[in-house]
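Before any comments, here is the structure.
Heads up, one of the protein chains got dropped from this complex, but the rest are sitting where they should.
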Amino acid sequence: MTKVRIKTMYPPGHVRAPFYIRGKEGEIEREIGPFGNPEQLAYGLEAEKQTLYRVRFSMAELWAEAAEAPGDTVDVEVYAHWLEES
Amino acid sequence: MTDTPERRWHDMGGQDAGPVPMDGHDFALWEKRIDALMVLCGGKGLFTVDGLRRALEDMGEDAFEKYSYYERWIAATNQNLIEAGVYTLEELGQRMEDVAARGPTYGEAQGD
Partner (left out) sequence: MPHDHHDHEHLSPSGHPFRADNDIPLTYWQRMEIAVRELLVEKGHLTPAEINAQIDAMDARSPADGAAVVARAWVDPEFKTRLLANASEATRAMGFDIGPLNLIAVENTAEIHNIIVCTLCSCYPRNLLGLPPDWYKTRAYRSRAVKEPRKVLREFGVELPKSTQIRVHDSTADMRYVVIPARPEGTDGLDEAALAALVTRDSMIGTGLARVPAGA
């Protein structure tokens, strides 16, 4: 699976990349396809299509020593413009 | 649990919280009507679900604690309809007063 990192950035406003995955590394579980960018749709704007991916994170990556079971995982849907190469 | 510039109040994943409350309730007619308005107006392109979520988030954590789920959703629906120019604030304000004048309970005031 392809490794990616979620961008570390904190713009205000309506964003669908949750705080707890920013800056974290995960693997692309699957590509879902193009969807309108919610960061534009939320403000009544014409939305560009962004490819949506499901990214799988280990609990160890997300929570370090605080992880309940390091090998458990969380899958999160993330739009392409929030991903960078890992 | 506070709003910070980096992590907004609604972005809850991984925060500390107590036990999951298991009590539930069946939905009242006014709640089902709000749900129907959201779905139908979205389907007709008067707003997007993203616009509804944006309005809900902008209402803040205080509203999340203080108001029920569908109370917040009618507020967000109204916000989006006002922004879309479907009706004016004056029309809404006057109609809410007219509704109140019909009677003291939902049953008396609900219209059709």
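In order of appearance the chains are A and B, and numbering begins at 1 in each one.
Just so it is clear, a residue touches a chain if its C-beta (ideal position, glycine included) is under 8 Å from a C-beta of that chain, and two chains touch if they have at least 3 such contacts.
Source: prediction; values computed, not measured.
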Worksheet item: Which residue numbers on chain B touch the omitted chain?
Response: 1, 10-37, 39-41, 44, 46, 53, 56, 64, 67, 69-71, 74-75, 77-78, 81, 86-87, 91-92, 95-96, 98-100, 103-112
Response to the item:
Touching the unshown chain, chain A contributes residues 16-18, 20, 32, 35, 38, 52, 54, 59, 62-63, 66-69, 71-79
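Going forward, only the chains that are shown with their structure count from here on.
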Worksheet item: What does chain B use to touch chain A in their complex?
Response: 5-8, 11, 13-14, 47-48, 50-51, 53-54, 57, 83-84
Practice prompt. Over in the complex, which chain A residues touch chain B? Could you list them?
Written response: 10, 12-14, 18-20, 38, 41-44, 62-63
